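Heads up, one of the protein chains got dropped from this complex, but the rest are sitting where they should.
Coming up: chain A.
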Amino acid sequence: MKQLKGIWALVLMLLISLALVGCNSSAGTDDEPAEDGDAAEETEATSGGQLVFARGGDSTSLDPAITTEGEAFRVTDNLYETLVNFGPQDTEIEPGLATDWTPSEDGLTHTLNLREGVKFHDGTDFNAEAVVFNFERWKAGDAEQFAYYTSQFGDKIDSVTAVDEYTVEFKLNAPIAPFYKNLAMSPFGIASPAALEEFGDDFFKNPVGTGPFKFKEWKENDRITIVKNEDYWQEGLPKLDEVIFTVIPENSARLNALATGEADLIDGVNFSDKATIESNPDLQVIERPSLNVGYLGLTSTRGPLKDKLVRQALNYAVNKEQIIDAFYAGAADPAVNPMPPVIAGYNPDVADYPYDPEKAKELLAEAGYPDGFEMELWAMPVARPYMPEGQKVAEALQKMFEAVGVKAKIVTYEWGTYLDKAAKGEADTFLLGWTGDNGDADNFLYVLLDQDSIGSNNYSYYQNAEVHELLLKAQASSDQAEREELYKQAQVIIKDDAPWIPLVHSTPLLAASKNVINFLPHPTGSDLLSSVEIKQ
């Protein structure tokens, strides 16, 4: 009898708690329309306020020059400004700290006129001397310190001189075709010379630039707070008083924080969560314009993959649409070339290998593998916008290859190990991808597929003398039309050689509260927040 009473008590408790849950959620829905109504009445957005931007990882440095990491640039882009800017949502060149610029005929001299009346956050003046100081600093350092400066400009900048207070002149010893696109990249934000001298090695924790926001606080692995620069040269900007970048490593937990209002804006949204967010009246999905490629590399120095026919056969075996529907919630386009179509020089005339398992089998037979062969298929252990679910994509590919007789064994390693081993050419086939830095074709084709990049980013060990020549020529030319033609030719050859199976150009997803307006995500991943507003 006693025991029975106990069970009843338990059931009663459960019922009460269920009822409480019910009450609370219904109360929540009652409240919501009222709040929405208020917001709708107030059509005009008011400026000011605080934005909490939650992301997956912390910055490693607040000095953009000494890092290569996207999470670092996301913050520094709001603290520093570059001489020229990318467009709000593209990689076209617009005035930045320089108001106009003139390249010489031979592309070896560039004269930039600087904006007057701009001040660094420490009150010192921005002028030609400051620009020279920054470039001297990068030039004097080594690749170890300034990786991006070395890779984008190398030894090609001979001198940077201040012609007068607001004019700088760059003298190059060889033309750099994407010179202005390079200048617009986040690592080349201009820092205050006075602060660089004052803080020395600790500058990366004490950033001073000319940007719309000033640095306030950095609690490692937790949050970075930046506040409005009251003396910003652009009238009326920034709109926000404060931006707090917080770190929430787990994608689902980050979305939960957005749903409870602890965060206003989040990056790294799972494609599978897109529908859930869209069904929540308080939230919005924001799409970042695509500037990436996700691919399966076919290492052309290994086993049967040495044969072009085999690589082509594997290309015929893959149904990209199916992968996009299953793992990208449709937010991706099938990739044909190694770079996305928005980049100048993309060749739209290259036809993709259609999904044709029969043709794949024929080619395999022709190559001498009528019964297929065995190989390893490496699955990425980390999620990236171009490859949100490496393991599952690998399984799908495994099935598709099996249908044409190729047995793929899925293997994976911890991320650092994965890249290290792949760079040594130890993978037969591997999933990987790339997000562009500056929207130039060179940043995809040369970096990922030129023979010079073997050992670093040319993981598939692709080597073709003709492609190499075309890419070098395009790098040195200052005639944009000629460059585009060269890149188009290179893409035709690359398609035929099939060093990859280009899979997707995905659209990375962000999500925000409906109150966040005017947020324009940038394709490079470095988002300028100066015009973002919070609707009260």
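Criterion: a residue touches a chain if its C-beta (ideal position, glycine included) is under 8 Å from a C-beta of that chain, and two chains touch if they have at least 3 such contacts; residues count from 1.
Here is the rule we go by: contacts and distances are computed from a predicted model.
*Asks:* Not counting the visible chains, the remaining one has a UniProt entry; which protein name from "NADH-quinone oxidoreductase subunit M", "Heterodisulfide reductase", "Succinate dehydrogenase flavoprotein subunit" or "ABC transporter permease" does it give?
*Replies:* Missing chain, UniProt protein name: "ABC transporter permease".
*Asks:* I'm checking contacts with the chain that's been left out. Which of A:E94, A:D231 or A:E262 qualifies?
*Replies:* A:E262
*Asks:* Out of A:I244, A:A360, A:L470 or A:A512, which is the one that touches the chain we can't see?
*Replies:* A:I244
*Asks:* Quick one: say which of A:E136, A:E198 or A:D222 touches the chain that got left out.
*Replies:* With A:E136, A:E198 or A:D222 as choices, the missing chain is touched by A:D222.
*Asks:* Residue by residue, what part of chain A touches the chain that was omitted?
*Replies:* These residues touch the chain not displayed: 2-3, 6-7, 10, 20-21, 24-25, 28, 50, 52, 54, 57-58, 60-61, 67-69, 142-144, 147-148, 150-151, 201, 217, 219-223, 225, 244, 246-250, 252-254, 256-257, 259-260, 262, 414-417, 419-421, 447, 455-457.
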